[in-house]
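As you look at this complex, bear in mind that one protein chain is not there, while each of the others sits in place.
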Amino acid sequence: MKPRNADPRSEVHDIMAKNQFDFDQPIDIAWCPGCGDHAIRKALLAALDELKLSREKVVLVSGIGQAAKMPQYINASFFNGLHGRGLPPATAIKACNPELTVIAVGGDGDMLGEGGNHLIHCARRNPDITLFIHENMIYGLTKGQAAPTSRPGLITPVQVEGVFENPLNPVALAISLDVTFVARVLGNDVERTKEIMKRAISHKGFSIVDIFQPCVSFNKTNTFQWFKDNTFELPSGYDPSDRAKAFAMAIKEEPFPLGVIYETATRKPFEGNLRIYRNSKAPLYRRERTMSEIEGELSAFD
Amino acid sequence: MKPRNADPRSEVHDIMAKNQFDFDQPIDIAWCPGCGDHAIRKALLAALDELKLSREKVVLVSGIGQAAKMPQYINASFFNGLHGRGLPPATAIKACNPELTVIAVGGDGDMLGEGGNHLIHCARRNPDITLFIHENMIYGLTKGQAAPTSRPGLITPVQVEGVFENPLNPVALAISLDVTFVARVLGNDVERTKEIMKRAISHKGFSIVDIFQPCVSFNKTNTFQWFKDNTFELPSGYDPSDRAKAFAMAIKEEPFPLGVIYETATRKPFEGNLRIYRNSKAPLYRRERTMSEIEGELSAFD
Amino acid sequence: MKNSGRADYGARKAMLRPDISIALVGEAGQGIQSIETILVSLARAKGYHVYATKEYMSRVRGGINSTSVRISTSPVDALADRVDIAIPLLPAGLPYLKKRLTKNTALIVDGSLFPQKTRAMIDIPLAAIASEVGGAIYANTIAAGVVCAIIGVDESAAESFVADRFAQKGEAVVARNKLAIKRGFDAGREIDLSFRLARPSKKKSGNITLAGADAVALGALAGGCDYVCGYPMSPSTGVLERLAAYSQRHDIIAEQVEDEIGVINMALGAWYAGARALITTSGGGFALMCEGLSLAGMIESPLVAHLAQRPGPATGLPTRTEQGDLNLALYAGHGDFPRIILAPGTLEEGFTLTQRAFDLADRYQVPVLILTDQYFVDTYYDTKRFKPAAMGDRRSIVETDASYKRYSVTRNGVSPRGIPGFGKGIVCVDSDEHDESGYIVEDAEARVLMADKRMRKARAINKAAIKPTYIGGKDAENLVVTWGSTFTIAREALAALGRRDTALLHFPWLHPFPIGAAKTLRGAKRVIVAENNMTGQFADLITRETSLPISSRILKYDGRPFSVEELADAVARELDTHEAAQRRPPKRGA
Partner (left out) sequence: MKNSGRADYGARKAMLRPDISIALVGEAGQGIQSIETILVSLARAKGYHVYATKEYMSRVRGGINSTSVRISTSPVDALADRVDIAIPLLPAGLPYLKKRLTKNTALIVDGSLFPQKTRAMIDIPLAAIASEVGGAIYANTIAAGVVCAIIGVDESAAESFVADRFAQKGEAVVARNKLAIKRGFDAGREIDLSFRLARPSKKKSGNITLAGADAVALGALAGGCDYVCGYPMSPSTGVLERLAAYSQRHDIIAEQVEDEIGVINMALGAWYAGARALITTSGGGFALMCEGLSLAGMIESPLVAHLAQRPGPATGLPTRTEQGDLNLALYAGHGDFPRIILAPGTLEEGFTLTQRAFDLADRYQVPVLILTDQYFVDTYYDTKRFKPAAMGDRRSIVETDASYKRYSVTRNGVSPRGIPGFGKGIVCVDSDEHDESGYIVEDAEARVLMADKRMRKARAINKAAIKPTYIGGKDAENLVVTWGSTFTIAREALAALGRRDTALLHFPWLHPFPIGAAKTLRGAKRVIVAENNMTGQFADLITRETSLPISSRILKYDGRPFSVEELADAVARELDTHEAAQRRPPKRGA
């Protein structure tokens, strides 16, 4: 497609055969070699393709950070906004045009630090969008300060005495807010990540997938090995529909549970509550306001 | 004390005998007659007095809203900052001078809407401060729009079709963040509110008391009677130390549980983690930097 | 009925007045709003022109609020200090009126509440009559009846008006309100004043009567606004509420967002998806949106923001008025990018500029800020029915093809705007510096290419700028300059002054500074800028844009708007000082 102002040193990635969401020529990916983000991208490309979504109807939304660069590397529309501010535009995009599949992506700093308030209230609205949080327990793009998820004791150039704040548990937080689909995966497990991404995208309502992602450059503690050693798959027969039980599962840490931890179908999505879609499903941009509508309202002031 | 630019129409309140936190002459209180905030103020005055705190060592911190006017009506120091921004200054005040008792007060919009992100991260820091949230399920000061806690169906001039977002449950949210003391009370029950306020203030670490408060002017649904009908006291023998069980209790709504729902002593307060207090307890303002400290650091660049 | 004022007023022959001014003062909850509504509606129905504005405390009950009403035989749109009829519903209201009372003012009170009489008062036992009628709450309807009688409204019209107004509350309430009106009329007819309101020229003008907030909301509706979001904040909430009400009858999504940062970012998402979004806020909320505004600049998103000003800094005086956020509006956001700033001075401008804002935003893909203030949004009067502009190409969007690039470099800097889902292309927008397709770039040339492209739009916008309105004789040597809500007040003030040598230059379009305005300004011997803030922010802007030093500034920053008389006096003083200075020989080196 487009010549992607490719840096001559770009790490050249395999082009996935026939995946319309990949580019048909090599692109420059700014992530470090070995970064967990590459695997997550693979999983996302596969998930989008397997869901047979039409490329023109997919919008990726993100803030700023390494994770938030994801939209740059997927061949679809995107809104790559401000650090921490991915969810408000994502919500509006879906609300204005429910025909679109809207996927938000962000780092743990982006979504839980700067953007924490939007996450809480997005959960309250429950738009039919999907959020992938790359949880690398660090600020990658800004070179290694603590993230809200950083584990106690982690020493960084700012947390010189080691992190002592409680790490945020995005899964527990999401369940407390009754987010309608809450899962956690280890991004390096591309196959499983892809499967859960597909479920999340297909879920009607706000879904959050917390994706463990090793940052090989700045987080030397929470490595791929560490994530492997500190996670476990949900027991078979686990029922994700009981909120209290899901919470009890969610607060387990080191090891952390992996899988779909909570899922509920009790809530209507945001768009479903909007009056404008009661009689017509047409996206906003296809609607017209008439002069007589305006004259009518003017008459109220006669 | 000070002549409080009293509006001639001020609702004159009884001066509590010998309570140093009350004023020794009538003050103008801007709350509506019958507002639940009056009872909360009574409880707070009594709690402060009974805890025998020294007036000069108490600081009230708030944002903007009806609840956030509380500091104006307590005879102590205060920092009445911006809407939604009470907790960051409160945290800093305690960190700079741990000798102070720091109490933050805010409305449900203030603390959970505009200020939601600070609440989350304050919980992570766990400063030894107390937060009272006046939950009237409405924006009082701005005349009746929905708050994050408003119940579904509530019609307001902005929520013309009725609220459809999920109301935020501050107690469940706090427990998901492992806030170290989490309680809920009905503010009109002055005696019980006072008792729980005293426990919250005495607790070492971040404590949140969610206070149900009828707004008589703008919330005609969630009235005092409604709160009475929709609450229940925790069963006797309830153990607030089990986080998963506390969460299961916290998500009960209509009726809502009242009492100390979660309490834990496992976390150190923020100030306790600060290196500067390892060898000295002196507040920052009593410390001096010497010229030789600066010269020493300059020498590193020789 | 005692009428302690009779001696004063009855002695002279009643003068015919073309314009009567009424001030009502009461605490929140006492119903001065209701008196105002009855009065204004009936006066309007009778063919008078009406004007009303209010000022109120930041509290729900108690405190002291006031309303100023003008009823006139000719159009009226500005706040006058002069009060012909004053009704303080409680003694604490009297000090608030003091400066505005003249010896001709009819001061109507319930004497039982005013034991110490400091001046002549017309005593009407409102409370006593109310309790006869059915309770204290009828006092305001009685007061309305009193004034209606004075200004000559027909009693039957008044009765049927209140009957309509309270119809939903049941027959008993209707009956009692009708009685209250009647008793008010009875009392009012007894009053013998030194003046009388002239008859209106014709029955009704076909005008509409509405407030500033209504004009902006209607303008948004006419501008094709179909997404409105905001976070409640006085005095901007009215526009949000009005558009929320419209959302029940028109294709509009109205959403209250968790905070103002969410508001602006959500609105940008809405524009991206093809909506025409409006945000509404006040200074403190706008201050939180600065980063988002910069994002609009970078991704070249249209945006319409209504910024209703109130006195700052910080929480300031939350329910009062000021024009103190101009500097912030001009420079909000980091980095350089074009924007448009409008400031309506009349209701009509409130409507037309808001409608136009949507087209400007969409055509040039820039944020457009509409600056109003508490005085503007809360003031209403009757005005010529608005004529909405045609709604030709309501959305400046294109259907994309597979080769679509969001930021294609063009001559005037404007790239055709696609939206996702409309066409075969993909639409990529990025807050980082980007190439034509929207992908991140870092090299110097690409940066300059895009920065220049964005800035070229400013030149195109310049040509669309609305010239300031000049009122006065050609080549008047003194020029009084206003922007936004101060306009109508200044217009009446200058008319009152009646000086041929002094004209008015009103700016409804503030930025980019209208080409040509510099020439007009330079043409004057003396430029006096009158604005409702502390430092003269617009005066400074003029200097910056024209290098013309502005020494004459008439500034007001006590949270209240200018009144006509106050501004007339201040202008007269400025001119006198100037003339006096000119009579002296010039100082060396001056």
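Lettered A, B and C in written order, each chain numbered from 1.
By our rule, a residue touches a chain if its C-beta (ideal position, glycine included) is under 8 Å from a C-beta of that chain, and two chains touch if they have at least 3 such contacts.
Treat the numbers as computed from the prediction; the structure is a model and nothing was measured.
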Cross-chain touch to the chain not pictured, restricted to A:84, A:187 or A:240, is A:84
Consider the whole complex, including the chain that is not shown, and state which of C:337, C:439 or C:562 touches that chain.
C:337
Residues from subunit C at the interface with the omitted partner, ascending:
57-58, 63, 261, 283-288, 290-291, 293-295, 297-299, 309, 311-320, 322, 324-325, 327-328, 330-337, 430-433, 440, 442, 444-445, 447-448, 451, 455, 533-535, 537, 540-541, 543-544, 547-549, 557-560
Residues belonging to subunit B that touch the chain removed from view
2, 4-5, 30, 55-57, 59, 61, 64, 69, 71-72, 75-82, 85, 88-93, 95-97, 99-100, 117-118, 120-121, 274-276, 283-285, 287-289, 291, 293-295, 297-298, 301-302
Where subunit A meets the chain that is not shown, the residues are 7-11, 30-33, 64, 66, 82-84, 113-114, 116, 139-143, 145-146, 148, 157-161, 217-218
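By our rule, only the chains that are shown with their structure count from here on.
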Identify the chain pair joined by the greatest number of C-beta pairs in contact.
A-C
Between subunit A and subunit C, the Cα-mean centres are separated in Å by 43
Whole-angstrom distance, CA centroid of subunit B to CA centroid of subunit C, is 37
What whole-Å value do you get for the distance between subunit A and subunit B if each is reduced to the mean of its CA atoms?
33
Shared interface positions of subunit C, touching two or more other chains:
247-248, 258-259
Two-or-more-chain contact residues of subunit B, please, as numbers and ranges.
113-114, 116, 148, 161
